[in-house]
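Right, I'll just put the structure down here and ask away after.
A single protein chain has been omitted from the complex, and every remaining protein chain is retained in its original position.
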Amino acid sequence: MTTDSSGDVRLTGIGKTYDNGFTAVQPMDLTVPQGSFFALLGASGCGKTTTLRMIAGLEEPTTGTVHLGDQDVTHLPPYKRPVNTVFQSYALFPHLDIFENVAFGLRRRGIKSVKKQVEDMLELVQLGEQARKKPHQLSGGQQQRVAVARALINHPKVLLLDEPLGALDLKLRRQMQLELKRIQTEVGITFVHVTHDQEEAMTMADTVAVMNAGRVEQLGSPADLYENPNTTFVANFLGTSNLIEAEVDTKSGDDIILKAGGGKLVLPEARCSAPATTGGKVLVGVRPEKISLTHADDAGSIPEGRNRITGKVADASFIGVSTQYVIDSAVCPEFAVYVQNIERDGRLVPGADVVLHWSPAHTFGLDAAQDIDAGTEEEAA
Amino acid sequence: MPFVNWLKKNLVVIAGLLTLGYLLLPNVIVTVFSFNKPKGRFNYEWQQFSLDAWKQPCGVADMCGSLSISLRIAALATIGATVLGTMIAFALVRYRFRARGAVNSLIFLPMAMPEVVMAASLLTLFLNMGAQLGFYTILIAHIMFCLSFVVTAVKARVMSMDPRLEEAARDLYAGPVQTFVRVTLPIAAPGIAAGALLSFALSFDDFIITNFNAGSTVTFPMFVWGSAQRGTPVQINVIGTAMFLVAVLFVLASMLINNRRNRQKA
Partner (left out) sequence: MATLTEAPPPLAPAPEKKPARKRGRFTPYWLLLPGILWLIIFFALPMIYQASTSVQTGSLEEGYKVTWHFATYWDALSEYWPQFLRSVFYAAAATVLCLLLGYPLAYLIAFRAGRWRNLIMILVIAPFFTSFLIRTLAWKTILADNGPVVHVLNSLHILSLTDFLGWTAGDRVLATPLAVVCGLTYNFLPFMILPLYTSLERIDGRLHEAAGDLYAKPWTTFRKVTFPLSMPGVVSGTLLTFIPAAGDYVNAELLGSTDTRMIGNVIQTQFLRILDYPTAAALSFILMAAILAMVTIYIRRSGTEDLV
């Protein structure tokens, strides 16, 4: 056993089907390398929490194995696994004070002198003053830090976090995201973090696995997932994407030329995750902030070589740092465009004719056989 | 018409307080008549003030003996019913098993059965078995009818308990026994305590079932029943008043302590 891989989490062919026949997790392989901050991201019911609970030992997999480093822990009960969990809504013991909550794990392993360790740990999470209070006397943020301290004091090989920030308000959540990231860097333990908040996953994790319907849809660094989504679910669930159905016209060098609504679009072949045969369909995607908006009167000033689409402003909302436009175009009735408020063009009001244009390098291509709305909020509701 | 308006607004309060008066009136009478010095054998009419009974609470033959029998039975019945009932409650909430519906009915039926029916049928059983009626038959009967109340009280508490707390304990290296002792039991404690308290009160005050199955053993309620026929000593009122006061003081004290503790911590 090398120290480098002792904190690896290796899931091999792991799957979970409940007695009632519901399959929460389809058999899958997943490796979380030692020391990484790994996020399982998905909507509720996608299997991310079940996956986490199988690592913790709270749920037994129907198929497959769980390895921590070289040790097979598949059939170990949770109290024999070197893994600790920060539970959703914390699960702090209401009858014990903060000190005893944090000392719980140490005491169960028969460690006698816990005082120094617990005090150090409470200092780390800035709760030294609160040691003798009961959990219900603390604020949500403080309870969250107790939950982290209670798990970390056991030096687990892996720390599991189940929606740890879900109960906090937005401002506190941002603060705790940075705090958790700091702690992870400091202790160097593998963190596996389950969340439905894509911004949270991208802020905190080195690697994100996007899960949907019991499967991992795509795995990669946050920037990679955002820039190169492989499925419509990832494209829509992580941020917003404009997806246009297009037909493959020709190929020219490294680029694919597509026809959409009478116009032509250029897509680098390397950024297309679907097979592109002439005459076949693909979904062309572009993120709203990559698009520039020019009034139709100035269409001549747009440089050559950019993808362009004409349309009409349907709606404009001023957000502060940016303005979000909805453009009605022939290829897509609700094209989202985010424009930074550097120099605002006063002519871009609802009803104005505009040209949307963006660099072909920011275009991605997806398999047209998928549901174009997968992962959007409309679908979730 | 401000008065009519006031009356309309507070009608429910007035009605509620009248009901409260109805509930408390007998206790007032019991207390007042504990200072009576009755002429005859019965203590139903006010004669004159006297502290005699308070000075000699055990001055009546057999009364304090019956009190101690009642207290002993109540204590043992409470322990028995609480242990057995808590086990059943945990099984019902925490596990899936066959015959769950039958078990639930068996718990519910004793609470939906008139006491006299249980009393009579239990007596038939004891007579058929040739059991010696007395302390132990009373105890058996009391554990039987207290059980369901404990199950109900504990079940409610365990059901409202977050299952993640036990998962957290297991995650933090507590094995099954440790999890139960360190987490489950302390959190279920208020429900268990409520069930135990109820058992004690029910057992101590039970008359009908006891009357059928006591043989020649005399519990405190049976002593009171007998005295209603033979003559009611004032000491009965002394005991009744004292228990009422002890109960109220006990509750008030625990409330005050709780309040102070909460204020200190907040």
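In this document, chain identifiers A and B correspond to the written order of the chains, with residue numbering beginning at 1 in each.
Convention: a residue touches a chain if its C-beta (ideal position, glycine included) is under 8 Å from a C-beta of that chain, and two chains touch if they have at least 3 such contacts.
None of these values were measured; they are calculated from a predicted model.
**Q** Just to verify: which one of B:Pro2, B:Gly101, B:Pro114 or B:Gly130 makes contact with the chain not shown?
**A** If we include the chain that is not displayed, B:Pro114 is the one touching it.
**Q** Using the touch definition up top, pick the residue from B:Gln47, B:Asn104, B:Gln132 or B:Ser160 that touches the left-out chain.
**A** B:Asn104
**Q** In the complete complex, the non-displayed chain touches which residues of chain B?
**A** 12-13, 15-20, 22-27, 29-30, 33, 44-45, 84-85, 87-88, 90-91, 94-97, 103-104, 106-118, 120-125, 127-128, 140-141, 143-144, 147, 151-152, 176, 201, 204-205, 207-208, 211-212, 220-221, 224-225, 228, 232, 236-237, 239-241, 243-244, 246-248, 251-252, 255
Quick note on the criterion: only the chains that are shown with their structure count from here on.
**Q** What's the distance between the Cα centroids of chain A and chain B, rounded to whole Å?
**A** It comes to 56 Å between the two C-alpha centres.
**Q** List the residues on chain B that touch chain A in their complex, please.
**A** For chain B paired with chain A, touching residues are 162, 164-165, 167-175, 178-179, 182-183, 186-187, 189, 265-266.
**Q** Quick one: in the complex, what on chain A touches chain B?
**A** Within the complex, chain A touches chain B at residues 56-58, 77-80, 83-85, 87-89, 91-95, 104-105, 108-109, 133-134, 137, 150-151, 154.
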